[in-house]
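Submitted below is the structure of interest, expressed as structure tokens.
Just one protein chain is left out here, and the rest sit where they should.
Moving on to chain A:
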Amino acid sequence: MTAAEVVATVTDPELPMVTLADLGIVREVRETADGVVVAITPTYSGCPAMETIRDDIVAALWQAGFGRADVRTQLSPAWTTDWISETGRAKLAAAGIAPPGAAPRRSAGPVPLVLAPRTESVACPQCGNARTEQISAFSATACRELRRCPSCREPFEHMKEI
């Protein structure tokens, strides 16, 4: 396996059903004489999983015999949920987490302030019902919101578009 293939198999500590490759946070994997250099993009500024992800990359490369790994942060361009792969979206849905829709496109001028709960149609990952409602804009992590399905009565999480 190449170093890039090893890094691609590391899973997210909070969402272990998806790999870092699925999430689209790996920018670069480069093998050098001094070891492997990996560049990753943080999902949210305060995401506590980022440190675990760095540790997991170092550990995975170490175990695969690559020796020293240097995991670097790449802040720009900022991560967007649009970088989650189709495979990643399918895995999230299979685990009961509604995948994000397309990230909002900014037009020129101020960021619009939305006073009503966002109305994107998020389909229920349990029963497929198209109309669901928001319970809370934040869930167990900053990247997910809590919703419920009026049809099957089940609550579920939805990865927010950013």
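FYI, contacts are C-beta pairs under 8 Å (C-beta built on N, C-alpha and C of every residue); 3 or more make two chains touch, one makes a residue touch a chain; residues count from 1.
In this section, contacts and distances are computed from a predicted model.
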Legend entry - Absent chain [UniProt protein name; select from "1,2-phenylacetyl-CoA epoxidase subunit PaaC", "3-isopropylmalate dehydratase large subunit", "ABC transporter permease" or "Spermidine/putrescine import ATP-binding protein PotA"]: "1,2-phenylacetyl-CoA epoxidase subunit PaaC"
Inset, instruction - Go through chain A and note every residue touching the omitted chain. - result: 39, 42, 44-48, 50-52, 54-55, 58-59, 62-63, 70-80, 110-111, 113-117, 135-142, 146, 160, 162
